[in-house]
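Questions regarding the structure given below will be posed in turn.
All protein chains but one are shown at their positions in the complex.
Moving on, here comes subunit A:
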Amino acid sequence: MTGGEADLITRVSDDLPALQIAVPLLSAAICLLVRRARAAWAVAMVVAWGSFASACVLLSRVLQSGTISYAEGGWRPPWGIELRIDLLNALVLLVVTGICAIVLTASPRSLDQEVWREHHHKFYALYLLCMTGLAGMTITGDAFNIFVFLEISSLSSYALIAQGTTRRALTSSLQYLVMGTIGGTFLLLGIGMIYMVTGTLNIADMAVQLAAVGPNRTVLVALACIGIGTGIKLAVFPLHIWLPNAYTYAPAIVTAFLAATATKVAYYVLVRFVFSVFGAPLAFGELRLDAVLMPLAIAAMFAGSFVAIFQDDIKRMLAYSSVAQIGYMVLGLSLASVSGLTGGLVHLFNHAIMKSGLFLVMAAVVLRMGSTRLDAFAGLGRRMPFTMAAFVVAGLSLIGVPLTVGFVSKWYLVVGAIEGGLWPVAVLILLSSLLALIYIWRVVEVAYFRQPPEDAPEVSEAPASLLVPIWVLAGATVFFGVFTSLSVGLASAAARMLFGVEL
């Protein structure tokens, strides 16, 4: 290797934060140009896996040498736009790009069935755009930039959802569009108000200026606006009403992708604003954000799971389950302690893995049975043994059985609740996980102990292209349930960083 090449590699790797956004953005256009389904998929695959690799590199660099600050176009912050990667968003970026890549790998067979082939290249373009937006929201250090990327990801996700096979996909997409736009507007309002008070859009700078200003009514309203704005995108109860429809009627691949990434990034944005802009003392001490979020989180945990129990469409059931699981993440935030936030962040990681796995199982079932209604699952335990085994594994994780990721999340949430002296909350966390047992076991029972009807079509196991990604995710729910140093290590380091506790 010559000196020049080595130099180039260093330069490219220094520019990784920018490439993380620029490459998917430009590749989306390339997808549109190639117009061939499989070719577009190949482009998207290269980009998605490349992004994941780059996220891994960035994470290891953050772990080695601390926060990365990248000045776009060489304009120094706080005047220019900064990309800023610390422990917190390095973790989120890893999750987002990782899930993107895995779900994309599983997509061709499922899309062949659910989306017209002529539209595939557009689908992949949208997919990459959405990924661009999500990655951008995650790594940008600029508040207004968050809004811009939010809109990029939202607009592309509306279009992705509208690809669903039934006409109800269109109304669901519209419903999400209306709600999402309201959410985006609230977020913009909030950012505007902080800008009014501080005169800056750089997040790190905002924090400095805001600390000097102290709490006042504008800041309070700004926090409320940002809370509502991200709350809608995050589907915090009772702002979740767009979610069940969107997840149910979108193509299964889109659901697997969005369920594991879009809400997670919204959660990240909320955490980022609360801790890095307002600061924990202001947000929890003065403005009592925890008192608002905790009841909502607990209501979500129960309402979401409870409604899930009565769903006949399993995809919809999992959507309501997501509402409940988001409740756990928000609860972790509202506990306002290191353990609690660790629980919330680690659940971000864990829930992304299990839910994308479960929704990919739905993709496999739709592919073979053409439906995800409960009746369609009859006898699948025998006819699609590997797919259903993955469902059981990921489902057990959702319940929180030890040695799965769900147990790890629940452990930290319960510890956080008890440490905070909130005994009833600890009890409620445990009780609500029993609801998960009920809705998961309904499916298990039908799949393994109900005979399929006589006239049921012969079905075979899902194709390997779906089965492998499904099992990568199902395996990950167990792997990260046993080897927790990556997920828990990062989450607890990030939580301590956000609370300003010594590492």
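Assume contacts are C-beta pairs under 8 Å (C-beta built on N, C-alpha and C of every residue); 3 or more make two chains touch, one makes a residue touch a chain; residues count from 1.
We take it that contacts and distances are computed from a predicted model.
Q: Quick one: find the hidden chain's UniProt protein name among "ATP synthase subunit b", "Monovalent cation/H+ antiporter subunit D family protein", "Heme exporter protein B" or "ABC-2 family transporter protein".
A: For the chain missing from the view, the UniProt record says "Monovalent cation/H+ antiporter subunit D family protein".
Q: Per the definition of touch given earlier, which of A:Ala71, A:Ile182, A:Val415 or A:Leu486 contacts the omitted chain?
A: With A:Ala71, A:Ile182, A:Val415 or A:Leu486 as choices, the missing chain is touched by A:Val415.
Q: Consider the whole complex, including the chain that is not shown, and state which of A:Cys56, A:Val148, A:Ala389 or A:Leu430 touches that chain.
A: In the complete complex, the chain left out is touched by residue A:Leu430.
Q: Which residue among A:Pro17, A:Gly164, A:Gly400 or A:Pro452 touches the omitted chain?
A: In the complete complex, the chain left out is touched by residue A:Gly400.
Q: Residue-wise, where is subunit A in contact with the chain that is not depicted?
A: Given the touch definition above, subunit A has residues 396, 399-403, 408, 410-411, 414-415, 418-419, 426-427, 430-431, 433-434, 437, 441, 445, 448-449, 481-484, 488 touching the missing chain.
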